[in-house]
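Structure, as structure tokens:
Note that one protein chain of the assembly has been removed; the remaining protein chains are unaltered in position.
Note that the chains are named A, B and C in the order they appear, and that numbering of residues resets to 1 at the start of each chain.
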Amino acid sequence: MLASLTPLVTRFAFLSEESGHEVHAGDGGALAQWAWLIVVVPVVITFLIVFFGKKSPLKGWGMATFGMAFVAVYGAVLAWVNLQEGILYEGAIEIGKIGPFALQWGWVVDGLSIMMYFLVGVVGFLVFVYAKGYMKGDVRYTWFFASFSLFAGGMLVLVSAPNLIQLIVGWELVGVSSYLLIAHYWEDFDNVDAGNKAFMTNKVADVGLFIGAIIMALSAGSFQFSEIFEKMLSGQTSLAQFGFWAGLALFIGAMGKSAQFPFHVWLPDAMAGPTPVSALMHAATMVTAGIYLVARLFPFYQLPEFAGNVNAIIAIIGAITLFFMGLLALTQDDIKKVLAYSTVSQLGYMMAAMGVGAYSAGLFHLFTHAFFKSLLFLGAGSVIHAVHSNNMSDMGGLRKYMPATFWTFMIGTGALVGLFPFAGFWSKDEIIASGYHTASVDPTFAAWFMVILSIGGAFITAFYMARAVSLTFFGDYTGHAHPHESPKVMTLPLMGLAAFAAFAGFLNVPGVTDVFIRWVTVRAFPIVEHHAEGLNWPLVFIVTPIVLVALTVGFWLFRPKETQAERDAFTIPVLYPLFEHKFYIDDFYMDGIIRPTMGPLADGTLWIDMNIVDAVPNLAGGAAKHVAAAVNTVDQNVVDGVFNTASAGTGATGGFLRKALTGRVQQYAAMSFAGVVIIAALFMIF
Amino acid sequence: MTIIQFVLLGAALFSIGLYGVLTRKNAVLVLASVELMLAAVNVNLVAFDVYLGDASHAGQIMTLFLIALAAAEVGIGIAIVLLVFRNRRSANIDELDVMRY
Amino acid sequence: MIDYHAILPEIILGVTVLAVLATDLVTREKYYGAIVGMVGLFAALVPIFTLGVCDDLAFCSGSLPRELFGGSYVVDQYSLVMKGLFIGAAFIAILLSVAYLQSDRFYEGEYYFLLLAALFGAVVMASSRDFITMIVGLELVSGPGFLLAGWRKADEKSNEAALKYFIIGVIAFALLVMGVSLLYGISGTQLFADLAVAPAAVVDEPVFLLGMLFVFLGFTFKISAVPFHVWTPDVYEGSPTPVTAWLSVGSKTAGFVGFLSVAYLAFPTHANLWGPLLWILAIASMTLGNLVAVKQTNIVRLLGYSSIAQAGFMLAPFGAAAAAGADLQQAFGATIIYLLIYAVMNLGAFGVVIAGGARVKSYELDDWAGMWRWAPGLTVLLAMFFMSLAGIPPLAGWFAKLAMFSATIGVGSWWGYSIAVIAALNSVVAFVYYSKVVKSTVFDNVPDHVDPEALSRIELAPTLTVALGVTTILVLFLGVFPGVIGNLSKFASEILAGTF
Partner (left out) sequence: MEWFDSGWGLSLVVFLPLVGALVLAAIPRANEAAMKWVALVTAIVTFVVSIVLAMRFDYGAAADIQFGTNLPWIDAISANYHIGIDGISLPLVVLSTFITLLVVIYSWEHWPEPHNPKLLLALVMILATGMTGTFVALDLILFFVFFEIVLLPMYFMIGIWGDTSMRVVPVVNWEIELRLYASIKFFLFTLFGSAFMLLGFLALYFKSGDVGPNTFDILQLSELGRAGVFTGAFAFWVFAALFLGFAVKVPMWPLHTWLPDAHTAAPTIGSVILAAILLKLGTYGFIRILIPILPDEARRWAWFIGVLAVIGIIYGSLACLAQNDVKRLIAYSSVGHMGFVMLGVATMTDIGINAAIIGMVAHGLITGLLFFIAGSMAHRYHTRDMNRLGGQMLLMPKMGVLLGFAAMASLGLPSLAGFWGEFMSLLASFNPLDGLSLGLFRTLMVLASIGTVMTAGYMLWMLRSVNFGEPAAEWLDDHNLHDVDKFEWMAWAPLVVMTIAIGIYPKIVLGATNDAVVNLVNKAFGG
């Protein structure tokens, strides 16, 4: 395969041999050279809000939203230009050298990053607008927006990264802002713990990221992606030797951020944060960082000489995630948790797609999912706003009270479950199709596993969404507050997102439009993947019926009921508790790892430190004191001592000498003279 | 008469003196014993001087010095003993143990 | 024809001694004796200086070393440096004494007379190059010491101190002269120069070794090293503190002069014989002194044990270098450096102790607790001198330690390395008790029975102020620019150039 990929010294277009279309790219001119503004503006705004937010008229909301608007517009323009002629640009400033390595801040402008700029900008903007209404009168309104645009900044640092270091920086920045926002209501320790959980889980995964990055950088001799790839393709790197491990390590990092099994545990808890946060970070953007990482390193994962054989693992992990985490959504009563598990499962789809080499498909799902999932979250948020509760058991029949929310939520649901013609249909279908293609081209276990589970996943998705919708919007209202439609500032963003959720799919209709593919394949390095000439009709005719069946079954099973008892009536004996306890994974982490570490292990170490390591000096001190005391006594009345003991035994000599040596002075003299005799004897003998 | 007997005499005197110093209760007797030890040295020196036939008679000269010094020593010693005796009405040195540790 | 210039210092001192006695006869104001004495000391310093730089002076003829009386009395660089040290020490000792003697009913005139007599003895020892002179000088140092130790006539402790000091001293002395007699008997001479070149036949005789042992062990009494260290704590505690100061510096240094002269001038060629001996004595002294000092609660007594330990440190270079058969000159120089610096800081320490004792009327550490509150200035000095004794830079003590270490490491054999490591460990232990004093004076609180207000009103006697000022400046200056001492010791150890 390597042969077919000629290294591109000029960062320009190339022919991807399977899909015949050609991708042209220019350097984007001034537009690309100034693209660093996209990153810097939100960061600067963060500081502005921190220092002046409280005094500013809009309490910081204005600045934050302006920042996102800027990013959105800039991103859109870039996207447009990219669509016309393609943009490949990389700029950087040096921030120091360490040994042979140059450290740089830089910004990449290519198909992939542009797509993310656009996504972050648009979704971010809409969510920020929505948040104005949702966060109204919040205790830490300004602080919220500060952290929010810090997140945006971090995310953009990440996606604009031309090198591993900057990627890591952005990676951790979004991590920390996510921590801040999840723990936004820190008066309650549950939220703080949720934040810690998110931070720690990611930190653990980051070990992988660090190690992967280190291996990659050291064996390629650079942090620059472009340089690493060039060396890879021209084969001047020892990377091949560590390829598998580097790939695996980096993938572990990706698993953390993208909440792949078994690192998914933090995401559902992350719902402790305010709903806009869940919408923007834990659905649309931040959690896609892992996908982005794999996509960014796609060439690396493509080549069997390097991380090629990690793909199988990626596909399998993705498949497991998309299927089993979907199952967990079935038993949740908290509507946000349902969506959270759904997110995890959708991320599984994207990851799995990457695993089977469906680059565009995975990213396309990332793209569409961003819109409809944030739409769903915001919808849920608006519901929660109305009924002051997260639990679906306090909802029901809301379609009457809040039609706008209801209809937009419906569109979102349609997109999520993959109903024609909503966005999700196209993206999910393409993933399954590409998986099927890969499986049929070279039938590996991983590929088939992925295909089958993703079809199953489609069923589950439809099933739990049917349940959620039914419990939330149908039947009679069972809550206590007085539900009401949310204000315009919240519904308008819903509609905006709904539009995207409805129509984004048409960006990429196999055989008809390839706009999206043309976007994201503008990469300095060959993206080799299969692009179908048309819809895979057999699959469509398998999946769509499955979805419809799932919906109907779901609605029927969870149709509006009179009493709580009836609602709980339907439970599957073995599985239900299993799902209820999230396969006991969280419990295992808590009781199997964290408690032992913080408890026995830590305390033990401290004990050792104080009682064993420190014992040496302390004992030395103690010993010194005692020896000193002993010597002191001997020095002061050795003769007493000696002869007391002697006379205590067989009295004769001792007793005699004791009588003899009466005075202290004479004891002294005796001592000294004894010394003399001993020394003299020593020297006479030797 | 060979040198060895004188040396032995000296050694004997020295040891007796030492024993006295170490065992006598009465300070005055201790002083006496000290004198014995010095005397032993004098015996040695004179004997060696003769034995060696030292032209410069360094041995004898030193003996003279030592006699003088010994006298001075004893003078000082007696003075101190008197001092002690005046303060505590006894010259028994085994009562001198005010200071320990 | 006698070289009067060479013995001018001794002559001046002799005159001074008599003058002091005379002053005591004619005047009521007893401290006049002190003044006369100090004037005499200054006067004696002049010829020492002129002798040192004779070559550069127009009116001065002759060059070092100047031999007198058939080589039994030699004035060389080494003896000049030592004499200077003795005179300086005596000078400080007098300054320390004046106020102390005024504070109680003491015989003063005789006191100064005896002190100066002892000094005279020490000065003679520095130049004596045969056993007769050496012994006479030694006794001249010891005798007054015995008497001065008992100077607090009414105080039983003082009497006891005197008697103990006396008896142990006499035994040691007897041992020493016994050794001398044996050496004389076997080698037929008591001139160092001749002993140095004694034929192998003589040296191989066990009696020779025995004699040498006796001589060295006899000297350990004056320098309060094992095995004749036993008197030290009691005598230090019992004697009047200024006397202790003198004993711990003047008389100790005199002892070391004996050691240096005998070891390096009489037996340089037999270093392999006495090296191991001193190696053992050094280790024993420093270890014992340090360990026991840790337990002490009485400052003076603590200083007593500290002085035993310091003796061990000073002996270390001897032992290492001689035993390893290395160049003796460096070891010689190291010991001299140590002696000079030790003299300064120890006198300073005693100065503070006397000043403090004059206020609290006690030397128990518990009574000194929180001294910071009632005498901040003194406490700073106390801390400074004790830390200097512990060898913490940038106070003079560190250079003494450095010289000692470098002389031991420098011999480049296990004799040196082992003792260096032991000394290093010892210097850590030493810090424990030196810091103990600092700790209780600075960190602890004033005990109830002590009234800080009253104490803080008592002001320092002018003579003490002078003494402390001099020592303080020296400790700081020598700490930062130890080169001076280094050169001095180089100058002194020139006499060994070429011997090993």
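The working rule: a contact is a pair of C-beta atoms (placed from the backbone, for glycine too) under 8 Å apart; a residue touches a chain by one contact, two chains touch by 3 or more.
Bear in mind the structure is a predicted one, so any value in this text is a computation, not a measurement.
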When the whole complex is taken into account, which chains on show are touched by the absent chain? A, C
From the list A:Trp34, A:Phe101, A:Phe244 or A:Trp448, which touches the chain that is not on show? A:Phe101
Any idea which of A:Leu31, A:Val169, A:Ile452 or A:Leu578 touches the chain not displayed? A:Val169
Of the residues listed, A:Asp333, A:Asp591 or A:Asp614, which one is in contact with the missing chain? A:Asp614
Among A:Met200, A:Ile452 or A:Val553, which one is in touch with the chain left out? A:Met200
On chain C, what residues meet the omitted chain? 333, 387, 392-394, 398-399, 402-403, 405-406, 409-410, 412, 420-421, 424-425, 427-428, 431-432, 435, 439, 442-443, 481-483, 485-487, 489-490
List the residues of chain A that touch the chain left out of this view. 94-101, 103, 105, 165, 168-169, 171-173, 176, 179, 183, 186-189, 192-193, 196, 199-200, 203-204, 206-207, 210-211, 214-215, 217-218, 597-598, 601-603, 605-606, 609-611, 613-619, 621-622
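Here, only the chains that are shown with their structure count from here on.
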For the protein chains shown, what form does their contact graph take: line, ring, star, complete or other? complete
Any idea how many Å lie between the Cα centroids of chain A and chain C? 75
Taking the mean of the C-alpha atoms as each chain's centre, how many Å separate chain B from chain C? 26
Within chain B, the set of residues that touch 2 or more other chains is 18, 21, 93, 96-97, 101
For chain C, jot down the residues that touch at least 2 other chains. 163-164, 167, 171, 295
In their shared complex, chain A is touched by residues of chain C numbered 163-164, 167-168, 171-172, 175, 206, 209-210, 213-214, 217, 226-228, 230-231, 273, 276-277, 280, 288, 291-295, 429, 432
Interface with chain C, chain B side, in the complex: residues 3, 7, 10, 14, 17-18, 21, 27, 30, 34, 37-38, 40-41, 44-45, 47-48, 51-52, 54, 58-59, 61-62, 65-66, 69, 72-73, 76-77, 79-81, 83-84, 87-88, 93, 96-99, 101
Applying the document's contact rule, which stretches of chain C touch chain B when the two form their complex? 131-132, 135-136, 139, 143, 146-147, 150, 153-154, 156-157, 159-164, 166-167, 170-171, 173-174, 177-178, 180-182, 184-185, 188-190, 233-234, 237-238, 295-296
